[in-house]
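So, subunit A:
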Amino acid sequence: MEAAATLAHARRRMIATTGIVLAVVIFFAIVANQALVASMLIAVFGTARDPVFPTPLLDLTPQHIAIVIVSSALTIAVGLPLGIWVTRESGRDFRDVVSAGVDFGQVFPPIAVLAVMFSAWGLGPAPAILALFLYGLFPVVSGTVAGLEAVPPEVIDAARGMGMGNWRILFVVELPLAMGVMLAGIRTSVIVNVGTATVAAATGAGGLGLPIFTGISTENIGYVVEGAVTVSVLALLFDGAIAVLAMWLAPESSLD
Partner candidate 1 sequence: MISLEHVTKRYGDRMAVDDLSIEIDDGDVAVLIGPSGCGKTTTLRMINRLIEPTSGRILIDGTDAATLKPEELRQHIGYAIQSVGLFPHLTVAENIATVPKLLGWKTARIVSRCEELLALVGLDPAQYSRKYPRQLSGGEAQRVGVARALAADPPILLMDEPFGAVDPLNRDRLQGEFLRIQRDLKKTVVFVTHDVDEAIRLADKIALMRDGHLEQYDSPEQLLDHPETKFVHDFVGADAALKRLGRVRVDSVMRTGQATVRADQPDAIEAACASESRFVYLVDADGVLVGWIDSRVLDRGTPAAEAATRVDWRQAAVRPDGSLKEALARMLALGYRSLPVVAAGGRLLGHVTLSDVEKTMEGGDAHLADHTDNEAGSIGGGGE
Partner candidate 2 sequence: MAIASAMPSESYPSAKVVDRAASAGAVVALAGCLLLPFVEFRPNRIVDGRLLHLLQCAGVWGWVLLAVLLLSLGAALLPGRYRGRGLLAGAVLSFGALLFALGSATTKLMPAGDTPARVSIAGGAWIALVGIAMIWFQGNRVARSHKASAAAALTGTALLVAAWWFGGLSQLSLAVEYRAQADTFWQLTYSHVLLVLGGTLIATVIGIPLGIVAARSGFARAVAIPVVGIIQTIPSLALYGLLVIPLAALGLPTLGTVPALIALTLYALLPIVRNTFLGVSGVDASSIDAGLGMGMSRRQLLWRVEFPLALPLVLEGLRAALVLTIGIAAVMAIAGAQDLGTLIFLGWGSIAVDLVLLGAIPMVVLSIIADQGMRALESVVVSPGIRIPREEELSA
């Protein structure tokens, strides 16, 4: 029974992985083929007003991805250790203050964080990345703390009883068990970052929000749709990629 379930999971995981890789390849193949993009847009909107945004998608998409990946990497690099630290003996004093800050931060609208960063550091991609990093921190830290605290104490006790040290317990027992919840936090963080990065185009950060904003202000629906469809697919790809990652890293919790 169990072996069959594991086998079925392994098969589903292979299918999902192949699927997401294929989807990414197709996505980039289309994005890279500006002629194809243009012909599709013209097919829908006609040529009365040029529906094709002057900056090619092949420039905008990597910009967008770079903003998301840099900010998410920063988020994970800071958020995971922070979440782990406040659940250790050495950081336990800070656990409540960090959790309260994180809970409070999640109530902030992302656009407000963007606004505050803009106020402090002005235009350009740097304040946008900083805002995305900060806002992304909240779900990552709260997911890490929640995941680690959900590990049953008797499991840790058993590990200690078998003679494992604190570090070994963390890496061999706690992190693998907390991985599902942690990845859920990272997933939320990355998805919000993709969306907020779109809005950040208004602060001069570039990316796929640019055609949408330009399209709205020039009343060119072609631009709007070009940006909107691309960034939507990008968000779904990120979402799917993290879901597949979860199938590899936390097989138990991603069975749904």
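How were these picked? Simply put, all candidates are chains of the complex that A comes from, given by their letters.
Methods note: a residue touches a chain if its C-beta (ideal position, glycine included) is under 8 Å from a C-beta of that chain, and two chains touch if they have at least 3 such contacts; residues count from 1.
All of these numbers come straight from a predicted model, not from anything done at the bench.
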Subunit A in this complex - touching candidate among 1 or 2: 2
Of all residues in subunit A, those that touch candidate 2 in their complex: 93-97, 99-103, 106-112, 115-116, 118-120, 122-123, 142, 145-146, 149, 191, 194-196, 198-199, 202-203, 208-209, 212-213, 215-216, 221, 224-225, 227-229, 231-232, 235-236, 239
